[in-house]
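Just one protein chain is left out here, and the rest sit where they should.
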Amino acid sequence: MKFDVFADLQYTANSAGTIILNIHALRTPNQNVVSETFSMQPYIKTEELVSNHGEHRLVRFEVAQPGEIKINYKATVDNAYKLVDLSNVEETPVHLLPAEVLEYLNPSRYCQSDKLFRLANNMFGFIEKPFKKVTTLVDWIYYNVQYLSGSTNSQTSAFDTVTEQAGVCRDFAHLGIALCRALTIPARYFTGYAYKLYPADFHACFEAYIGGEWILF
Amino acid sequence: MKFDVFADLQYTANSAGTIILNIHALRTPNQNVVSETFSMQPYIKTEELVSNHGEHRLVRFEVAQPGEIKINYKATVDNAYKLVDLSNVEETPVHLLPAEVLEYLNPSRYCQSDKLFRLANNMFGFIEKPFKKVTTLVDWIYYNVQYLSGSTNSQTSAFDTVTEQAGVCRDFAHLGIALCRALTIPARYFTGYAYKLYPADFHACFEAYIGGEWILF
Amino acid sequence: MKFDVFADLQYTANSAGTIILNIHALRTPNQNVVSETFSMQPYIKTEELVSNHGEHRLVRFEVAQPGEIKINYKATVDNAYKLVDLSNVEETPVHLLPAEVLEYLNPSRYCQSDKLFRLANNMFGFIEKPFKKVTTLVDWIYYNVQYLSGSTNSQTSAFDTVTEQAGVCRDFAHLGIALCRALTIPARYFTGYAYKLYPADFHACFEAYIGGEWILF
Partner (left out) sequence: MKFDVFADLQYTANSAGTIILNIHALRTPNQNVVSETFSMQPYIKTEELVSNHGEHRLVRFEVAQPGEIKINYKATVDNAYKLVDLSNVEETPVHLLPAEVLEYLNPSRYCQSDKLFRLANNMFGFIEKPFKKVTTLVDWIYYNVQYLSGSTNSQTSAFDTVTEQAGVCRDFAHLGIALCRALTIPARYFTGYAYKLYPADFHACFEAYIGGEWILF
């Protein structure tokens, strides 16, 4: 399926500095970037930074002086997706995980899976198959955590959200990731262009590594 | 029933200062202190501080210089208790609570009931009667929080324990109190001499205010 | 000096419940409430709750059903104040503090003085006299913590503010209290009607117990 996505961003720089944007559509085996344009006003030379395993395509540029910066990004992407039945897939033992996936078992700034270890295992540890574990914990999050715009900020983490039970998609994703990792299921943050959202905005969800693939939840 | 209780305490004071002990058996309508002795070595003049509503009997004394202090307390208390069936008692509306009970609805250092508000109401809010609410949340705590000596310290609070799910009786009590308060049930910390515990020690639990009385959980 | 104060409050009750207001001017030896009126629309019978040592005058009333509630409070108060030179006053040892002051040495929900113990003593412990300790820590707060409306909320505590260094008067007060208590100086929250503030609002600061008196900072 083809999608047109765009981002119109406007910043007021109060001082000189550097901006790093994470708005470019990824190029992956399942996502072909058919066309894209990126423009800025005023023009600044940019540099693209692609992470080793293709987790993100960053664009970095210097802001030499204070002032207004307008950024416009447009892309047409062609997404191949497939429906897979993972309900009977077994958990991958840690010694068989690809090396580059291991880091997604570690706790991180917003996903303190170490602190959620007992909770996650008390709540979801008894579920046998990993896919069912993740769908169950996602259901639990959506059922218990209230979507409440403005209730959280850039410092809110999964450790807060699991108890305070309010937040936005970013917080839902952090909590999902932390619970997965606490269950020894690799998980990572996913941000994308939301489909049919007005006004248009980015959306956050997460991916879990099940059956040798990153699955979007 | 009559009980003999005792506390043998030994402190090494590294500097001059003040010690405030909370080891004296309370005198309440249901607890008669038949006899008690309190002695110290070396002898220091003490002062008894009784709180307004009898929540504690503190003993305060000055430590004038560094050194060893041995304290011995013994008491025989006669406890009247009664079994009450509270299963059908309704919640007391806040406007009908005695004024001196109101503060036990507030969050406190170890019982951040404000942060547990949504969690408590998501988990236990649907239960109609307050006694059942409290017994259910106590069961939840005992079933999910692992008793693990040394896993927590004097800074651990209910906000930690509700997620980390390990601790000792003190932490169990703090969590119970925080959940009650989040459910608009007044609750307070209770510490006493444990019965038939070897080695002898204090024990912590909590009281909730239901049906016009403080009930021990 | 005489002051006219007022509060116009309007609530929308989404459900039945209880409201407890803390807006009445205190009656103290230094503050005479010359006149006051309190009215509500619709009329609801209220009850005044005065704490044992006069720390607050609460008004409690039942809200029997959802709806709008308008509250109007007006008072004329006559304040006697005195300027005292506390610069040479010594710290009061804990064993000489009045019993009712002791609780203001304890950590509380928003003032985790136990966690700030080393920090407070590293930063201000070397200062000899308590008055100078408090004025120095207040200066430190005003110099380092940015007044930033909207940066904090009702869950923010001194433990957050001492590091995040942004907040409003409430957060400044909590931090001041926590630092005082960590230095073994009793301290408590103070809220009042701000003088010459437009739009009119409550203001928070704190009191420390120095030289046998509660001093406003």
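Chains: A, B and C, in written order; residue numbering restarts at 1 for each.
One rule holds in what follows: a residue touches a chain if its C-beta (ideal position, glycine included) is under 8 Å from a C-beta of that chain, and two chains touch if they have at least 3 such contacts.
Here the structure is a predicted model, which means the values were calculated and not measured.
Taking the complete complex into account, the chain left out of view touches A, C.
One of C:Leu26, C:Ala166 or C:Ala194 touches the chain omitted from the figure, and that residue is C:Ala166.
Panel shows chain C; residues 115-116, 118-119, 122, 144, 146, 159, 162-166 of it touch the chain omitted from the view. Mapped onto chain A, contacts with the missing chain fall at residues 17-18, 20, 47, 49, 52, 60-62, 93-95, 99, 102, 106-109, 112, 114-115, 154-155.
Just so we're on the same page, only the chains that are shown with their structure count from here on.
Here the spacing of chain A and chain C, counted between their Cα centres, is 43 Å. Taking each chain's centre as the mean of its C-alpha atoms, chain B lies 27 Å from chain C. Annotation for chain B: residues touching 2 or more other chains are 115.
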